[in-house]
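Just one protein chain is left out here, and the rest sit where they should.
Moving on, here comes chain A:
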Amino acid sequence: MKLLKLVRDDTNIDFLKWRVWAFAISLVLMATSVGLVATKGLNFGVDFIGGQMIRATFTQSATAPVTELRETVGSLGYGDPTIQRFGAENQVSIRMKLPEGADKNPELANAMAEKITSKLKSDHPDVRIDGVDSVSGKVSEELFGKGILALLAAMAGVSIYIWFRFEWQFGVGAIWSLVHDVTLTFGLFSLTGWEFDLNIIAALLTIIGYSLNDTVVIYDRIRENLMKFRKMEMASLLNLSVNETLSRTVMTSVSISLPLIVLVLFGPDVIFGFSMAMAFGIVVGTYSSIYQAAPILIWLKVGSHSFVPTDEGSGSMAERIGEDFGAQP
């Protein structure tokens, strides 16, 4: 049987040739992302800013009457709603600030939800209320704080691990490429105005996981080659490592992208933003492992002096683990 090869055996692409350009483009994109978040901001869901969100489907209509809703809901005296389609054309989410004093007296929030839903139902008999979320200011602050803290802790934790298992430069490279991926994803959400809620934090964490996985595989090969070819020039060594692992990189990225593409196309509408974030993250994560995590090692002066054989700690533990998996050569 002839097996499929995604990457030709003799592939030897000079990836590192474009490292300065790639780095410059990345910096511009990151700066743009930061700028976007700073000026345009993120479209935070009620998870993070508090308030009330009502999701509704107009079962008998092709499209939801967004403009009309904005008027009718706005005229109820609770301030202007933020109304968005999500998923299908006939599904909307209506977001409101909680009425004054609702922190102390949840009846006020209930009354508001009741008034809006009954207005919707009387104007549109085909409407189906899919859910109501009310999050108080206090809880949303906590959710936001804890979400960001978890994100930062995870990023810092894995970078420290990489630092111990490899060399400090690798730790810096890893955290830099994570910051890169997360920043660009924030930029994407700011640009598109997709709702940013707790599920997106989970998506970001998944992106971090994938990106790191990729980085670790390339770093592992760099470490191996550094110990094998002590005289090789760093850029060539990095190119060699990236090319050697290229067929794996392509195969894994394609495999992981497949379910995500399906999820974006056929998955539940509620998680559209979530699936898009992950699909975006795979692309950016794969790119950053090659063009951020690897070249940074050159600039941080990793070279033949790294991983000198006396350095027992770096390789031996994994070899023991390898034996635990049962691979005794």
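The criterion applied here is as follows: a contact is a pair of C-beta atoms (placed from the backbone, for glycine too) under 8 Å apart; a residue touches a chain by one contact, two chains touch by 3 or more; residues count from 1.
What we mean here is this: contacts and distances are computed from a predicted model.
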Query raised in the report: Can you pick, from "Branched-chain amino acid transport system ATP-binding protein", "Energy-coupling factor transporter transmembrane protein EcfT", "Protein translocase subunit SecD" or "3-isopropylmalate dehydratase large subunit", the UniProt protein name of the chain not displayed?
Result: "Protein translocase subunit SecD"
Requested in this report: Consider the whole complex, including the chain that is not shown, and state which of A:37, A:251 or A:300 touches that chain.
Outcome: A:251
**Report entry** Residue ranges of chain A at the interface with the undisplayed chain
**Finding:** 1, 3-6, 9, 55, 57, 103-104, 106, 109-110, 114, 128-136, 138-139, 142-143, 146-147, 149-150, 153-154, 157-158, 161-162, 165, 198-199, 201-203, 205-206, 208-210, 212-213, 216-217, 219-221, 224, 244-245, 247-248, 251-252, 254-256, 258-263, 265-271, 274, 278, 315, 318-319, 321-322, 325-329
